[in-house]
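Only one protein chain is missing; all other protein chains are in place.
Presenting chain A:
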Amino acid sequence: MVTIRSWPRTFWVSLRTMLIFSLLLGVLFPALMLTVGQLAFPAQANGSMLDAPAQSAAPVGSALIGQRFTDKEGNPDPSFFQPRPSNAGDGYDGEASSGSNFGPENPVFLKAIAEAKASYLAQNPGITVVPADALTSSASGLDPDISVANALGQAARVASARSLEPAEVITLVHAQTTGRDLGFLGEPRVNVLKLNIALLGLEN
């Protein structure tokens, strides 16, 4: 039985262990997973990118990452369904995921809710109760989804901006609704980018 008795010798063993771990766990393991992912699940491993609806082959975004639907001035485009408020950079910045971290009594938070409510009501006349997800920003700032109520609340506005029948748009919202996973996990939701892509398909 030989035990290591001195500090210097223990440090030497530690250093060698860390170096071999760095190679094994820091390089080989991720590289192996990279290979498996790129071969077995290329779509997911590369970000679940969605292609443009029409002729262009370039992706318009990721099915998992929310994006902004704004006009040239940067204002919400009424002809698209709008995502939740976002605190990722200026909004849906893929390089700066973040929530607001507002506490429940923070005056800035209360002001943000009031503004979001006013703007939602202005954009969607006839709505009385604004869905909570439309008034709050998500944890990531990249939430790809909105609630079904939120999507339905915007349907009339989107239909009128695109001169479509409201019923047609409402049917589309229901078709694009994802239920709870396995019937009981999470919340029912509508992916805003997928919904808007389908909306363009409706027009064509």
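Going forward, a contact is a pair of C-beta atoms (placed from the backbone, for glycine too) under 8 Å apart; a residue touches a chain by one contact, two chains touch by 3 or more; residues count from 1.
Just so it is clear, contacts and distances are computed from a predicted model.
Missing chain, UniProt protein name: "Potassium-transporting ATPase potassium-binding subunit", from among "Branched-chain amino acid ABC transporter permease", "Indolepyruvate ferredoxin oxidoreductase subunit alpha", "Cytochrome bc1 complex cytochrome c subunit" or "Potassium-transporting ATPase potassium-binding subunit". For chain A, the list of residues touching the undisplayed chain reads 1-5, 7, 10-18, 20-22, 25-27, 29-30, 32-34, 36-38, 40-41, 44-49, 52, 58-62, 64-72, 77, 80, 84, 88, 92-107, 109-110, 113-114, 117, 129-133, 135-147, 180-187, 189, 193, 196-197, 200.
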